[in-house]
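All protein chains of the complex are present and in place, except for one that has been dropped.
Letters are used for the chains, namely A and B, taken in the order the chains are written, and counting of residues starts over at 1 for each.
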Amino acid sequence: MTKAAVFRAEGIGKSYPGVRANDDVSFSVGSGRIHALLGENGAGKSTLVKMIYGLVRPDDGRMLLNGQPHDPSDPRAARAAGVAMVFQHFSLFDALTVAENIALGMENPPPRRELAERIRKVSHDFGLPLNPARRVVTLSAGERQRVEIIRCLLQDPRLLIMDEPTSVLTPQEADLLFATLRKLADQGTAILYISHKLDEIRTHCDSATILRHGKVVDSCNPRDHSARELAAMMVGGEMRVIDRSGRNAGDVLLRLSNLSLPAPTAEGTALKNIALTLHAGEILGIGGVAGNGQEELLAALSGELRSAPGTVVLEGDDLGGAGPETRRKAGLLAAPEDRLGHAAVPDFSLTENTLLTAGPRKGLVRNGLIDNAAARRFAQDVIREFDVRTPGPHTAARALSGGNLQKFVIGREVMQAPRVLVVNQPTWGVDAGAAAAVRQSLLDLARSGAGVIVISQDLDELIELSDRFCALNEGRLSDPRPTEGLTLDEIGLMLGGAHGMEVAQI
Amino acid sequence: MIRLVPRAEASAAWQFATPLLAVLATMLTGGLLFAVMGYDPVAAIRTIFWDPLFGMASSYSRPQLLVKAAPLILIASGLAIGFRAGIWNIGAEGQYIIGGITGAAVALAAYPSEGMWIFPAMVIAGAMGGWAWGMIPALLRNWFGASEILVSLMLVYVAERVAAWMAFGPMKNPEGFGFPGSRNLQQYPAAANPELIAGTGAHWGVVAAAAAVLVTWFLMSRHIRGFHIRAAGLAPRAARFAGVRPGTLVAFCLGLSGAFAGMAGLFEVAGPAGQITDSFGSGYGFTAIIVAFLGRLNPVGILLAGLLLALTYIGGELAQLTLQLPAATVQVFQGMLLFFLLGFDLLTRFRIARRITA
Partner (left out) sequence: MIDPLSVFLLLLAAATPILFAALGELIVERAGVLNLGVEGMMITGALAGFAAAHATGSPIIGFVAAAIAGAATAMIFAALTQFLLANQVASGLALTLFGLGLAALFGKPLEGIKAPPMTPGPFRVNWIVWLGLLMVPVVWWFLNRTRPGLILRGVGENHDAAHALGYSVRGVRIAAIGFGGAMAGIGGAFISIATVLQWTEGMTAGAGWIALAIVVFSNWSAPGVLAGAWLFGGVTVLQLRLQAAGVDVPVQLLSMAPYLATIFVLVLISARQKYSRRAGGTAPGSLGQNFHALR
């Protein structure tokens, strides 16, 4: 049985200054199919779906929707043609209610009461219950995604685009999402599913198009290939193997006890009674769905948030009330998740960016005076040791690619020879080569006798790196368990299970 | 169609060129405005920008250049530091007035005794007065989260009324035949801020302005605190990560710019103005905002921008005398200058490219 193609792309191309984002991309999605678009960060997936959704106009090629030419001038035209999209970074308005958010995503929303009634009905029918009067700011990540999905469903889309939807979900929540998608597909909707997670694509998608450097490298049935084969297609070569050898757990370096902090902002998460010990030579992985206190925990360790005396102790040194500089001098270093704007100042040169953290330990600042020559030398050292691709230390941080800047940021901390290094999402949005380099550098640091804490939402990364694993859920840290022998299901339960999502029941 | 392409790094060449372009555009538009109003545009532009330096009356107006530029540069140097950190002190006018009052208060309290200590004490009092007035918005922001923009601005109106009250009440000259206004400090040698080198216009305020340029240059380019200030303005979270405490920074920037403005007020009241009157505030605090932007928040740039705007003040007065141009012309010029500068600034951050049409 062949199903008619709902959507077809023929020879799509798009250029930005200096980049060919898409080149001669062709594929089609059939009615009732879940079609995966697979590729590394920067492979051109986002640009492609933005063109389908009318946010970007293609330079060449053409698109067909239900056999008709599809060339939307803006997202409203795309929606009118039957395209709906769930965004990776939610396109929601925090201060507005669920109903207002949904109304903004529709062309001709019904009157307020009627809309609220329909939201209640549709969300209940799909097993994704929502209260239309709630303000979005009060919703969890999973509930926010429901808002986006319901917004799409209310428009009876013929093509539904999902951009990395599971990156904010626990494995169980992801399974429920796929159950919903399958029921939707069974009703005849075509689904274009964007991801770089190989396992979920192999289990749930009917077909896949693999993009690399903006070009289609292969189209296949993902069920016929192993994850390793898919990864090779995506990256274009064998994955680098990580060397975990040669590490022994030593003495306790860092001890957190009774660490509690109120939420620093209205959207933030309070930390509740965090306790952990970190040994020399050990990598401790902390998993969790976004927004469960990861940023706050990193800030509490870096010194951006100060805590009560005795809550943070590094080798007998009480650092609870100490600020970032004191902690760095003592050997407790950190690398936050957000590269541009938190770990680095985008408009500063790499030389200037070394001064953000390396002043005390590398002698770049003496008596308040900046030693520019020393800072430049240190920047050059980091660039050389970590293979940062850049014209030189005078380049602005914003001019670097995500992977190169991440290598610089991690390198800047690692090369200060920390006693303990805390990193948050060390390989988020980074290409495979840079990710492997960053992970290896963390392992090497641990081998040299330092302690490393890796906070991440990427469970594969945590399993690959960490000796012990614990989960962060609503500001609480679970007891650590040895990573070896831990299954994804067990980890999912540690992360807080499915947050009460029900299976779709139509 | 044209479109804007963000630059990865701000263009150094345009950063230098845009202030010059803005001045040029202001002259052109200003000329147009004069023509519309029925004045000879060439004569008007020449009177404002050329004659004060090289015209017939230049022997009088040249020294005025330093007199007018000194407070502008001194105030703008302080403001620029805060602007760099994203801390918007727009109430320098109020800090200037209060600095003048507290400085004058020392002199009036000491009157008529003589002593080497009086003038230095006045400088300190002026700086402290401006500092304290600047610390009000700083503390209200740190404690309650109140916008320093609105509080510092409101305090200008309060300061203006304090000056009026002083001129009519506590500071009124007992020998002033009932006229409002304090004693004239120029006639009180121990407190006066005289011309140091005859014919140059240079008084102690000029020395202070020069020192302010040096100090702020050193702070912003060599000292870690200046680095932290720049980081806080560009990426506040990164600055906190580096160890900056936002509250401390707010207090430092508002306090410093307040102290600089207060000193400027003191040098003015002890020198060119001579006394506290109800119209002591003369707009230097607002014009200094333009000076800071035109100078690209850079100490050397501020030096040049301060001289240029001082020139427009003197030229404006000259044009008022010779061409009967309204006094407000200068204000319009200064406003336009800031508009053009902000507009042209686009060129430093974006490249203009032709849209590729399929």
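The working rule: contacts are C-beta pairs under 8 Å (C-beta built on N, C-alpha and C of every residue); 3 or more make two chains touch, one makes a residue touch a chain.
Being a predicted model, the structure only gives us computed values, none of them experimental.
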item: Missing chain: touched chains present in the view; value: A, B
item: Residue, one of B:Trp131, B:Phe280 or B:Phe293, that touches the chain absent here; value: B:Phe293
item: Residue of B:Val158, B:Ala190 or B:Leu307 in touch with the missing chain, whole complex considered; value: B:Val158
item: Selected residue (touches chain absent from view) among A:Glu10, A:Asp94 or A:Asp338; value: A:Asp94
item: Absent-chain interface as seen on subunit B, which is shown; value: 3-4, 6, 88, 90, 140, 143-147, 149-151, 153-158, 161-162, 164-165, 168-169, 278, 286, 289-290, 293, 326-336, 338-339, 342-343, 345-346, 349-350
item: Subunit A, residues in touch with the chain not shown (by the definition above); value: 16, 54-57, 74-79, 87, 89-96, 100, 103-105, 109, 137, 266
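The rule we apply is simple: only the chains that are shown with their structure count from here on.
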item: Where subunit A and subunit B are represented by their mean Cα positions, the distance between them in whole Å; value: 47
item: Residues of subunit B touching subunit A in the complex; value: 5, 8-10, 222-225, 227, 230-231, 234-235, 237-243, 245, 353, 356, 358
item: Interfacial residue positions of subunit A with respect to subunit B in the complex; value: 15, 17, 57, 59-60, 302-304, 323-325, 328, 334, 336, 338, 340-348, 352, 355-357, 359, 365, 368-370, 395-396, 398-399
